[in-house]
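Missing here is one protein chain; the remaining ones are kept as they sit in the complex.
Here is chain A:
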Amino acid sequence: MTTKIERLSALLGEHFGERAKSIVIDRGEVTLEVAADDYRSAAIELRDRAEFAFEQLVDVSGVDYSAWANREWTRERYAASTHLLSIANNWRLRLRAFAPDDGFPVLDSLCDVWPSANWFEREVFDLFGIMFSGHPDLRRILTDYGFVGHPFRKDFPVSGYVEMRYDPEQRRVVYQPVTIEPRENTPRVVREANYGDVGHG
């Protein structure tokens, strides 16, 4: 298995050369990072070239890195991690691109490369507010009709901003500011690397 992954990463290095910002092998998985401008062209090549043959887009996941390790994050905040699968070659690849502008993050849409990207990108847009240019139907998908904000951003509170209740006087459902207090039972702790040496009991 290991040799296979090394072969894939060597192929990627050979083909993408300068365009690959990084190729990382970690825990048996290969991650290829490209610039936002190369995101779509890289995807097309990964699909069409027989040596890669990634026929399936399995998943698109947004990540908001702004609270990474409780430290200040110095580069772009939003990234899309796309998981590709090749049935012909039986290998997987994670393709990542950071969206350049934190205020208005935009990436190219992969909808016409793999149709399955459609809903995954709608989800990333809904939850993280990353725009996908060229997407045919970029509507919200999981949140409520008329929802405001992007709930999976790190600065969005878990309890949200509004809650819904039935108002017997107006005899309809109304929105109001949340009444519950945010609480954290277990604080988030980041220790030094290899704290407690978890991997070795």
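Some points to look at:
Quick note on the criterion: contacts are C-beta pairs under 8 Å (C-beta built on N, C-alpha and C of every residue); 3 or more make two chains touch, one makes a residue touch a chain; residues count from 1.
In this section, contacts and distances are computed from a predicted model.
Of "NADH-quinone oxidoreductase subunit D", "ABC transporter ATP-binding protein", "Acyl-CoA dehydrogenase family protein" or "Electron transfer flavoprotein subunit beta", only "NADH-quinone oxidoreductase subunit D" is the UniProt protein name of the chain excluded from the display. When you scan A:Ala20, A:Val34, A:Leu57 or A:Leu138 for touch with the missing chain, the hit is A:Leu57. When the missing chain is restored to the complex, the residue among A:Glu14, A:Glu29 or A:Asp48 that touches it is A:Glu29. Considering the whole complex, the residue from A:Ser41, A:Asn90 or A:Ser133 that touches the absent chain is A:Asn90. If you put the missing chain back, the residues of chain A touching it would be 26-29, 31, 55-59, 61, 63-64, 67-70, 81, 83, 87, 90, 92, 94, 114-116, 118-120, 123, 140-144, 151-152, 158, 184, 186, 188-191, 193-201.
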